[in-house]
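Just one protein chain is left out here, and the rest sit where they should.
On to chain A.
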Amino acid sequence: MIKITNLEKYYRTEEVETVALNKLSFEVKEGEFVAVMGPSGCGKSTLLNILGLLDDPDAGSFLFNGIEVAKFNERKRADLRKHNIGFVFQSFNLIDELTVFENVELPLIYTGVKASERKKIVEEVLDKMVIMHRRNHYPQQLSGGQQQRVAVARAVVNNPKLILADEPTGNLDSSNGNEVMQLLTDLNEQGTTIIMVTHSEHDARYSHRVIRMLDGQTVMENIMI
């Protein structure tokens, strides 16, 4: 599903050039659950941003379902993103002014799904995430775990092929964290490819494979059994 080859990314200031990704190459197959680990500054988040089509690489190739997307313009990237990729963030990133229902509904609006259909889909997803009873609440009225369930619901509502999760349990206690990890595992079992950046060895165990990074390069790959 994803194949990156010799991916490079630099951050430049007036005086310093920092290498974020250094000729990074790997592949993720459809249906895989991959964890990306490494110390702070190793390039994990940069990698995730590029995989999520939020950022451009400076060099290298990025094939998404066999299509070269590294040089896509903003409109094409937004189009590919909204149809194929779901995001889960450490800090949930829900829109405070929207209710739970409206937050989850948002990706469907951007993909042009009709209102009547949207309602059905959102309710199904909220049911699945066991958050239906909170559908009219605003994010500030929910616990961290509930907020992350809403974020996961929003990430999957468009039925994406790929979910990118950036430390999804980073702001949660262990119980809520486990709940979220179980949700991701369930989604993966239903066929969704997941790439997760994490610092937690515990969370990484939920994945099939761990890619360990250092200084913008892959240093090790562990197959999890």
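Heads up, the rule we're going with is that a contact is a pair of C-beta atoms (placed from the backbone, for glycine too) under 8 Å apart; a residue touches a chain by one contact, two chains touch by 3 or more; residues count from 1.
By definition in this document, contacts and distances are computed from a predicted model.
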Protein name, per the UniProt record, of whichever chain is missing from view ("Putative ABC transporter permease protein", "1-carboxybiuret hydrolase subunit AtzE", "Spore germination protein KB" or "SpoVR family protein"): "Putative ABC transporter permease protein"
Listed residues A:Leu94, A:Val125, A:Val197 or A:Met213, member touching the removed chain: A:Leu94
Touch criterion as defined above, residue of A:Tyr10, A:Phe26 or A:Tyr110 at the omitted chain: A:Tyr110
Identified contact with the non-displayed chain, of A:Arg81, A:Arg149 or A:Arg212: A:Arg81
Missing-partner contacts on chain A, residue numbers: 49, 52, 54-55, 74-75, 78-79, 81-83, 87, 89, 91, 93-98, 102, 106-107, 109-111, 154
